[in-house]
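Quick one: structure below, then a few questions.
A single protein chain has been omitted; all remaining protein chains appear in their positions.
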Amino acid sequence: MATDRPTYDVAVVGAGPAGLSAAVGAAEAGLDVVLVDAGRLPGGQYWRHDDEHSTPPRSHGGRLFARLRARLHHQRDLGRLRYLPGHQVWLIDRPRPDGGPFTLRLNGPYETAPVERDRVRARALVLCCGAYDRQLPLPGWELPGVMAAGGVQALLKGHRAVAGRRAVVAGTGPFLLPVATGLARAGARVLAVCEANPAHGWLRHLDGAVRAPAKSAEAVRYAALMARHRIPYRTRAAVTEILGEDRVRGVRIDGGEVLEADLVALGWGFTPALELPLMVGAATRRDLDGSLVAVVDARQRTTVPGVLAAGETTGVGGAAPAVAEGRLAALSLAAAHGLPVDPRTVRRLRAAIRHGRAFAAALHRTYPVPDGWTDRLTERTLVCRCEEVTYGELCRARTDLGAEDPRTMKLLARPGMGWCQGRICGFAVAAVTASLTGRPATAEDLRPLSARPFAAPVTLGELAEMVDEDEEP
Amino acid sequence: MSHAGRERTEAAPYRLTFDGTTVTARPGQSVGAALVAAGIVSWRTTRRAGGPRGLFCGIGVCFDCLITVDDHPGQRACLVPARDGMRLSREETRPSAEDGRGGEGSDGD
Partner (left out) sequence: MTPYGKGPIHQDLPRTADLVVIGAGVVGAAAAWFATLAGLRVVVVDRGAIAGGTSGAGEGNVLVSDKEPGPELELARYSRQVWGEDLGGYGGLWEFERKGGLVVASTPAALGALRTLAARQRARGVVVREVSGDELPALEPRLTREAAGGALYPQDAQVQPMLAAAHLLRLARQRGAVVRTRAEVVGFLRPGGRTGSPATPGGDTATPGGGMGAPAGDMGAPAGGMGAPGRDAGVPVTGVTTPHGTVSAPAVLNAAGTWAGAVAGLAGVGLPVLPRRGFVLVTEPLPPATVRHKVYAADYVDAVASSDAELQASPVVEGTGGGTVLIGSTRERVGFDRRPSPAAVRALARGAIGLFPMLASVRAMRVYAGFRPYCPDHLPVIGPDPRAPGLWHACGHEGAGIGLAAGTGKLIAQALTGEAPELDLTPFAPERFERGGADEPRGT
């Protein structure tokens, strides 16, 4: 690895809507930028597509993406932006913890291809780490053929593969609809969308200040697609058990009716990836949807000087506010460097963020994780998939051993100690522990399962070769 | 063996092997997608219960889809892009020495 490398003005982590916008905006404003992204292609989960020439559909903001991608390539060609796809950040550290540049230590998401850089340094960070499907454990969810709704979507959009022939899509939130219609368009039979909450209530949560014609049109379009593909949309309906031996054979709905299926797509909203904000010491809070998110001010600054955040990292809100937040973060950094920033642009971005956040809040209120979901758990239901820790074991760690907070639960029963380090079960373990202790889950409950000393697995060989920036000649 | 977007012009498929069986993949597909498209839904068994696992989150978060690719164990099948000639194999089953869990070890935090 080359060691004669610059210290960038800013490192942007993540090339989804927020990160692309932040990186392009910062480079265009005149800053030296490095954009690090685990994905092979830009766009993140939201703008996932399958090769460098294609774009996501126009209905999904595809044109905005195409413009950002063109600007990204332009800035890269001008030498103002270094783009590192296929690089994941496993550690961020600082030689002098309270000042000086950050070192981002990088490796590849898989070992079959080498990475270009094993570290970059930057004076500021914009963390745009995105989110993934939130999961609630239920009996049988570990069976092959049960997938996260976003994973089913990723297979369709990114890999042109359909995960099954007879599908049930279940959970809550409007994201279930594109998954269902995407499956149907790809030839799968979608037996039902089970929406745990009452349907379409979200329009009622929007007050006069928050009109969202684009979103309303989207809703109408999905309704039409659902009708065209004859997909039953069941509201106040939940999959309560997944049936099968070595793979999924069917689902039980609300404890009664059984539908035979070979694919179950589950999603209960989204969980932002918070390990990097927590790693650098940024303050976090529990958002309206129950997720842990980074605290930012009106300039997208976290509580750690030099660290900004945008997009789902600051609260699940979708692509529109993410793009605006990314741009605003770029302008904040530009202003801090004494570069000119048009105050009208800042005002426009803040208005877009307010609008997008208000809309997201309405969705969060409409599609909450239902109270009492833990009642579906049985003694043998796996809560932690990696370490195969059952609900019964969590109960015993609570009742016999006195684990009354998630950290102690981890130490005594091992949920969140396996390969995924609590990414999948963290929300559930926090909720179960709090529920067993007779209180609602708080940010304090979520943090121990969201913090990870390494943001990605790293070989001991890589650790042994780690360069300490202070030791460099 | 269904694929979304059949109407596209297809590049010549890659040929991979999974425990000796040939599996085809389109350029850009992950090995996990190729396996699922071939009707293979699990390629790992868990350490405790010996349960089968395959793709779950599909985007690199859950590590359920670990697979051995060209002698690299523990790779996320949902992320590794398929390449012509790749050799995929099931993750070695790693049961505990004793019944199920055996000792838990003491890795705290």
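By letter and in written order, the chains are A and B; residue numbering begins at 1 in each of them.
Following the convention adopted for this analysis, a residue touches a chain if its C-beta (ideal position, glycine included) is under 8 Å from a C-beta of that chain, and two chains touch if they have at least 3 such contacts.
Please read all numbers here as calculations on a predicted model, not as lab measurements.
J.: Using the touch definition given at the top, which of the shown chains does the missing chain touch?
T.: Its contacts among the visible chains are A, B.
J.: Looking at the full complex, which residue from A:D51, A:E218, A:D254 or A:E444 touches the chain that isn't shown here?
T.: Touches the omitted chain: A:E444.
J.: For the chain left off this view, which of A:L68, A:A163, A:A320 or A:A403 is in contact with it?
T.: A:A403
J.: Of A:A11, A:L91, A:A360 or A:V383, which residue touches the hidden chain?
T.: Of the listed residues, the one touching the omitted chain is A:L91.
J.: Considering the entire assembly, which residues of subunit B contact the chain that has been omitted?
T.: Counting over the whole complex, subunit B touches the hidden chain at residues 47, 74, 92, 94-98, 101-109.
J.: For subunit A, which positions touch the chain that isn't shown here?
T.: Subunit A touches the missing chain through residues 91, 93, 97, 278, 387, 398-408, 411-412, 414, 417-419, 421, 436-439, 444-445, 447-448, 451-454, 457-461, 463-466, 468.
The rule is simple: only the chains that are shown with their structure count from here on.
J.: For the complex, give me every residue of subunit B touching subunit A.
T.: Subunit B reaches subunit A through residues 2-5, 8, 26-30, 32-34, 36-37, 41-42, 46-49, 51-64, 66, 69-70, 72, 74-76, 78-81, 83, 86, 104, 107-109.
J.: Would you tell me which residues of subunit A are touching subunit B in their complex?
T.: Residue list for subunit A touching subunit B: 38, 40, 45, 50-51, 109-113, 132-133, 142-148, 150-156, 158-163, 165, 182, 185-188, 246-247, 273, 385-388, 407, 410-411, 414, 417-420, 423-424, 457.
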